[in-house]
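Reviewing the structure listed below.
Every protein chain of the complex appears in place save one, which is left out.
Let's turn to chain A:
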Amino acid sequence: MTETSTSQTAFAPPTAFTPPTRFAVPGRIAVSSGTATVWQTATLTEIRRETPHAATFRLAVPAWAGHLPGQHLMLRLTAQDGYTAQRHYSIASAPDDSGHIELTLDHVAGGEVSGWFHTVAEPGDEVEVRGPLSGFFAWPGDRPALLIGAGSGVVPLMSMVRHHRARGLAVPLRLLVSARGPEELIYAREYGTETTPVFTRSAPAGVPVGRLTAAHLAPLLAERPTGGWEAYVCGSNGFAEHASRLLVEAGQPVDRIRIERFG
């Protein structure tokens, strides 16, 4: 790993020990230890409400090294007495040269960090970030991508959708996104024909209510794009277990399923 400012290089696996079982999710890119360890000041420039419980926070990070869709960062808040709280957040925005990134945070009841963002934060406020982090969930836009998310788990997947659109990529991309109801669907206005929403508690008239099932996956897996789908699953652990089990049962190879669990 080098300490150059161009953090994203093609991932070349070192000629290291290979276990007898092939790992499900080899990294897609190398991560720069330089950008991963340095805290940078990020200035809040805009807050956009997405749903009653989620909002998008746009941050100016002038020295941002760039990221790939799917990556996350570490964010830190510091109190007057030096006490800090740090959490991981996925990057919602597609890679661009704007010197800005966007995060979308759920307001977790009693949450220390999301609570500050949802009740105190205003444009002009400064926080600290380091990253981008973790290559295994990154999608460089190279392989057909089958994206499955629930709740705020759609955040890193949206970065992929936006990247796909911004670059006009021809490689197939599909998004299955689960939400309690239409009013809880993050980024609802932005979805296009690539997206199928799944509503678990309430749905518009004529749309079925219920959790993600094999029937949602079947038509997508039947598309069989050249090279096969790379599946990206993101959400709570409960959702990730459910969705990944459905994928395996539907025949998706385990070494083509990447899972980001929010804990």
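Here, a residue touches a chain if its C-beta (ideal position, glycine included) is under 8 Å from a C-beta of that chain, and two chains touch if they have at least 3 such contacts; residues count from 1.
Note that in this section contacts and distances are computed from a predicted model.
Colleague: Name the omitted chain as UniProt records it, choosing among "Molybdopterin-binding protein", "ABC-2 family transporter protein", "Tryptophan synthase alpha chain" or "ABC transmembrane type-1 domain-containing protein".
Modeller: For the chain not displayed, UniProt's protein name is "Molybdopterin-binding protein".
Colleague: From the listed residues A:E46, A:D96 or A:E126, report the one that touches the chain absent from this view.
Modeller: A:E126
Colleague: With the full complex in mind, choose from A:T37, A:S98 or A:S202 the residue touching the hidden chain.
Modeller: A:T37
Colleague: Need a quick check: the contact residues on chain A for the chain that isn't drawn.
Modeller: Against the missing chain, chain A presents residues 1, 13-14, 16-17, 19-25, 27, 30-34, 36-37, 41, 74, 77-88, 112, 116, 120-121, 125-128, 130, 133-137, 237, 240-241, 244-245, 247-248, 254-255, 257-261, 263.
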